[in-house]
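Note that one protein chain of the assembly has been removed; the remaining protein chains are unaltered in position.
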Amino acid sequence: MDQLLQHLVNGTVLGGTYALLGIGLTLIFGVMRVVNFTHGELYAFGAYMTYAFVSLLGVNFYLALALATLAGVALGAALELVLLRRMRRADIDSVMLVMIGASLVLQNAEMWAWGGVAKLIPNPFAGSPLVLGPVSVLPLRLFVLGVSAALLLGFWLMLDRTRAGVAMRATFQDPETAALMGVRVGWVNTATFAIGSGLAAAAGALLGPVFMVSPTMGDLVGLKAFAIVILGGLGSLPGATLGGFALGFVEEFAGGYLSTEYRDAFGFLLIILVLALKPQGLVPAKERIG
Amino acid sequence: MSKLLPWLFVAALALLPVAFPDPYLLAVLTSAGIFIIGAISLNLLLGYTGQLSLGHVAFFGLGAYTSALAALGFDIGIGFGLRITLAPQPAWLGFIAAIVVAGGFGWLLGRLAFRVRGAYFVIITICFAQVLRMVALNWIELTQGPMALISIPPFSLWLPGQGVVALYSKAQNYWLVLAVAVVAFLVVRQVVESRIGRALVALRSNESLARSVGIRVTHYLVIAAVISAGIAGAAGSLFAHYVRIVDPDVFLFIYTVTMVIMVITGGKGTLWGPVVGGLIFGLIPDLLRGHAAPEAQWVAYGVAMILFVMFLPRGIVPALASLRPRP
Amino acid sequence: MLNRRSVLLAGLAMPALATRGFAADAIKIGMTQPLTGAVAASGNYVANGAKIATEVLNRAGGVLGRPLELVLEDNKSNPREAVASVEKLVLRDRVPVLIGAWSSTFTLAIMPKLMEYKVPMVVETSSAARITTSGNPYVFRIAPTSEMEAVAFAGLLGKFSPPMRKIDFLSVNNDFGRGAAEKFAASLAARGITVGKTETMTPEATDLAAQLTALKQTDSDTVFVTTGVEQMTLALRQAVEQRLGKRIVTTGGSFPDQLIANPLPAGNESFHILFYAPWFPERAPHPAIAATYTAEWNKKGWEFAGLTEGFRGYDAMLTVVEAIRLAGKPEAEAIRAALWNVKIPGVNGDIAFTKDGPAGQESGQNRPNVSILKLAEGKTSLL
Partner (left out) sequence: MSPLLRVENLAVHIGGLVAIADASFSVPEGQVVSLIGPNGAGKTTAFNVITGYMRPTAGRILFDGAEITGLSPDRIAERGIVRSFQRTSVFTGCTVLENALMALHRRGSAGLLGALLRLPSARREEARLRAEAWAMLEFVGLAGRAETPAEVLAYGEQRRLGIALAAIASPRLLLLDEPAAGLNPSETAECMALIRQLRDRGMTVLLVEHDMPMVMQISDAIVVLNQGRIIATGAPAEIRRHPEVIRAYLGSGEYQEAGHAAA
């Protein structure tokens, strides 16, 4: 029973960051029809930026998180303007290939710049865990969960309340009609990719201090982000949130009770199962009529 | 003339070990050749059916493991007190087993994945390779997990007058890989230039129209997947007996990416594309060894991939063909 | 057709000519290490150790009156590339002797090639027992096997208080981790210690909460952690988070140096089996050699933590060069024979090979020293 509660807490904490990763990826797919293979690299980029700001430039930790997220937004915008904008008329497969190329470049540039040695980011939270009955959790993890939740909420409000959000939703549903209604789809795409990238970088900035920062940290995370959005249905925002928590819990419980070795495999097996049984994911994106 | 040229090319390659018996050159060409076979097989799916299968290394890895396990033998429990035991088998049998097993998984993946298209298809194929890697890592009784299958015997062939000969020398391995590559090339050519190949190209070009004229899309995609997987399995088997170690990293995504780069730069959907792309990307790493940091090499590959897709999307071979004046 | 072929050959030959022209007289020593990829950090440390050994030896006049040249190849943390790097070193650079290849998997991948090309290799890090027991007479290992490490550790058990009664393992899921768990379990069980649970983790896993939660439930007092330095650091930090509440001992010779700058909260201490403790060069078996190595390393401004692994490259280089000196000529077979006669002091201690593996096909195995470092609140001390 004690173990169950602890697993529940661990799963929630893990799921929150997974959701953050999934939302960015699914948003980009939904609006732009782009499978973003650089997502994992942007995650690593966010973590490295946090490290650079905190450890090398001595910036305050919280400010560094914000700056790293903004750096992710900027890198995302640059990727969109330099690469994706030219590929708007290309088929989805060509775009995927370009994004795979970009992820090769980003990852190896990171390795070149930072070396292969993993870095540890100092953080302002004392290392001792908070203990509540049988459950213990680091204050840093709670902070991460809190910020993830805040970012998710802020993101929803942005979509719901701002003009940019409305334009994004319109493009999400039907780019052609949106363009006819005066939405500048080009800029919506840039904004979308930048925000999606920012969310990935934010996830990296938040988790960097929890784990460690290394050039290959994005590999598995990128694959897991795919798992999350497939679980939830590609292009479905609630689905990505759900998928994030689902994967967090599946990994935590399968790892805790079934097999630690296959822990990371459960996510991928789950995807194959989901795709075999229910190819459109758990929460299918709205079918288009036309 | 143009019919003769490919055979002259093959003859030149076959004479290479005699003319230039430099073992390093042969080693580089042999390992490039194995990946070219992989690229030739990927081209059937990627180029001719237009399905971006990014789990292709799964079949390569399956072939490598099957062949290695057949050569080494195994003894595993499958629950309920039952055991499966296999005594070590000759390499050629492992080679055939590799083709069959990889082809079988090609059928399975085809049945599963071709129900979806586009991004879903890509991701399901990636996941397929990932799951196999996890299995290879953790089914230690069978695969030795991360400890890898080692001491895999070299390929052996029955040669008239000499009995069974183990292929230790560079030149022998080189010829073996060359021979398999030529066969793989011919198989793909025969398929592509037949009614089946036309059906594949039709569904790549216009799937709705293809269905309307009675082409059973999934049926033909699965056929393509089985052939493609079988050839990749053969390449994996050659790999296992040449490198003589197989570990779970054989399933890494980066190998698929390497094959994809070969096919894309050479020219997807052309018979010679993967050969040209494969020679370029199989040889460049060794030419650059010691001259550029490995990270820089990968950055260069990434940039090359982006530039090719953006500016020469059809690849080198079609570009060259269009330069040649038409008679 | 001819044109294409000659262009190809020219392309392949040019770099080879270039390197040959660079140092015609130098004696080449080949090294393959993971300089990029998952385990690049350690590979670069070991390569750096070999580099400074080359400099130190060249300053002292090289060997046989000729300078030394270290030809370093990247095996990209991957067995296929490890094989490719060896083919390049042996066939193109024609090195008569090799050092490598960090991980047991890479070393095992290379070993058939050593037989094929008849070139000896000094193994500086890999710990898998199979490396010296599989009957490969070209393998000479200066690194300890997990078993040797476990036996040596058992001799130091008395230094722990309260004494160990029951132990668990948290191991990376590969030869290194599983081998260590198995050998330590055997060695400590022989000393009357109860062996509990073994949890494993994939090398790339970052979240170890599930494993640690499982280990927390057991009634043992000590957990042995065996993995690379990065995952080791994660395990130590997350053990605090999950309130593991057990003594942690890490094996394998790596040290989580980042925990010096970012210490665990007060009251948490850990123990680390090391083969060289750079904080205390004076306590090394041969203080003068250890001091030279440490000083040269620091002069380069390299990361201090790298010293704990860099010595492997340093000692391997000393070993190889001594063998060349004994052989009297830089030829593979002569060096292989001479390696059996090497008897020199190194950073870790005395280096000499004893026979291991099936008769007639024995590999060489050195018997290294171990020490136990205690880390508490960012401070190190030798146990």
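By written order: A, B and C. Residues from 1 in each chain.
Note that a residue touches a chain if its C-beta (ideal position, glycine included) is under 8 Å from a C-beta of that chain, and two chains touch if they have at least 3 such contacts.
This structure is a prediction, so every number in the text was calculated from the model and none was measured.
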item	value
On chain B, residues whose C-beta touches the chain left out of the figure	187, 190-191, 194-199, 201-202, 205-206, 208-217, 223, 227
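Criterion: only the chains that are shown with their structure count from here on.
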item	value
CA centroid of chain A to CA centroid of chain C, Å	36
Between chain A and chain B, centroid-to-centroid distance (C-alpha), Å	33
In chain B, residues with contacts to at least two other chains	137-138, 295
Interface hub residues of chain A, defined as touching at least two other chains	111, 219, 261, 264
Residues on chain B engaged by chain A in the complex (per definition of touch)	50, 52, 112-113, 115-116, 118-120, 122-124, 126-128, 130-131, 134-135, 137-138, 253, 257, 260, 264, 293, 295-296, 298-299, 301-306, 309-310, 313
Complex contact set, residues of chain A against chain B	29, 33, 35, 83, 86-87, 90, 92-94, 96-98, 100-109, 111-112, 219, 223, 226-227, 230, 234, 259, 261-262, 264-265, 268-269, 271-272, 275-276, 279
Chain B-facing residues of chain C, complex	1, 5, 8-9, 11-12, 15, 19, 35-36, 73-74, 76, 78-80, 83-84, 87-88, 91-92, 104-105, 108-109, 111-112, 116, 128, 130, 134, 173-175, 178, 202-203
